[in-house]
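Remarks on the structure that follows.
Every protein chain except one is present and positioned as in the full complex.
Chains here go by letter, A, B and C, matching the order in which they are written, and residues are numbered from 1 within each.
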Amino acid sequence: MEGRSTMLDSRVRERCCSSFSKQAFMTTLDARLLSLELGSAVIEVPFNDKFTQQHGFLHGGVVTSVLDSACGYAALTTMELDSGVLTVELKINLIKPAAGSLFQAHGKVVRAGRTLIVCTGEVCAEGDERNVIAVMQATMMAVRERAGIKD
Amino acid sequence: MEGRSTMLDSRVRERCCSSFSKQAFMTTLDARLLSLELGSAVIEVPFNDKFTQQHGFLHGGVVTSVLDSACGYAALTTMELDSGVLTVELKINLIKPAAGSLFQAHGKVVRAGRTLIVCTGEVCAEGDERNVIAVMQATMMAVRERAGIKD
Amino acid sequence: MEGRSTMLDSRVRERCCSSFSKQAFMTTLDARLLSLELGSAVIEVPFNDKFTQQHGFLHGGVVTSVLDSACGYAALTTMELDSGVLTVELKINLIKPAAGSLFQAHGKVVRAGRTLIVCTGEVCAEGDERNVIAVMQATMMAVRERAGIKD
Partner (left out) sequence: MEGRSTMLDSRVRERCCSSFSKQAFMTTLDARLLSLELGSAVIEVPFNDKFTQQHGFLHGGVVTSVLDSACGYAALTTMELDSGVLTVELKINLIKPAAGSLFQAHGKVVRAGRTLIVCTGEVCAEGDERNVIAVMQATMMAVRERAGIKD
């Protein structure tokens, strides 16, 4: 974020938390927004055998979902207060099986444009930053909250 | 699939169905494997408000999960019987909000190598092929089932 | 392109051809804009040993460049006359070595929004549609021509 302070305006924080609490899927996953700074967000999700793939690890789609949300809220911290965020596209490499009891998804803004925000992110198992199981590069879009539809 | 017949060997079909039934996340989503041919797979998932994002649409991560699985099983139909499938990486564009009551994810093999399989896929709302809400391009990997770990 | 006619307005065609002729890199590659319809474009490039990788095949970056341009001009055919096109991001799978004497890059619009256009594309060797060497999924952006800068 190019040297800017990472202190977050309290209204921005409230908006992000309010939006996160409306993501029913995050609630269903028992995910929580662990930390939020200007241009970054961390979401934590526990292992749950209702969300596994065929080998008993957390499903790659769940890993993707949580990291997508972390990147989305990282992006939202850089937007105007009346904007909402939508994922334009994302790319993820699943580099290790999602083995463990707890996962942390770190999203970070690489470039905040007025309309498009480019983010990178990674998921670590057991809060161990050296145990990266997935990396993402994604494009987010600022939209008028009322509409909630990109075009 | 380059002119090959799309008839599927019954043992291959059984393996795919057996693997799919072990994906607890698919069961949790009430997703079902609708169709399976050599090099293609279709998975259907109903709308469920437990899996929504902040605007009440199905979460992009759920759309991604189901399409990832459709591409994975499309890939698995092209592999040796003793192989399992893992997602190396995927890229998805979420082009419309996932509005609707039912979604179909279509996965297709573009290139089946011995180790790597390249797939494309799309998700349609309400079974309407003109109502594409997401498109994916992904890389799958054949692994020995016992290991279930790529390297 | 959702059932619309693919006939291209002559002014749109002129704009695309004019823009293509300004891409010095395409001239350097001896690439030419082979065909242009509403929502699609085909660019042809010959093999040239000045543009190879370490095994003597056409460099993957050249394959990417030509397919990026094909997707870009496919997108430009769907835009307002005073708009220019920029690549937001692209993802390519290089599925076979670029062996051959001539390559055709086919770009196609999957979804044309007002600001963002999602495209897919493929490169075939020797004009053989069954000989696909690369597939792409990309996001393009409409910008005011004067500026030529996305934000």
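As a working rule, contacts are C-beta pairs under 8 Å (C-beta built on N, C-alpha and C of every residue); 3 or more make two chains touch, one makes a residue touch a chain.
As the structure is a computational prediction, the values presented were derived from the model and not from experiment.
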{"item": "Contact with the hidden chain (one of C:65, C:78 or C:104)", "value": "C:65"}
{"item": "Chain not shown, touching residues in chain B", "value": "88-89, 91, 113-116, 118, 139, 141, 150-151"}
{"item": "Absent chain, residues of chain C that touch it", "value": "19-20, 22-25, 28, 49-55, 59-62, 64-66, 68-69, 84, 86-94, 96-97, 148-149"}
{"item": "Touch list for chain A against the chain that is not drawn", "value": "2-3, 91, 93, 95-96, 110-111, 113, 118, 120, 130, 132, 135-137, 139"}
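Criterion: only the chains that are shown with their structure count from here on.
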{"item": "Self-contact between copies chain A and chain B, residue sets same or different by half", "value": "same"}
{"item": "Euclidean distance of C-alpha centroids - chain A vs chain C, Å", "value": "32"}
{"item": "Euclidean distance of C-alpha centroids - chain A vs chain B, Å", "value": "23"}
{"item": "Junction residues of chain A - those touching two or more other chains", "value": "88-89, 91"}
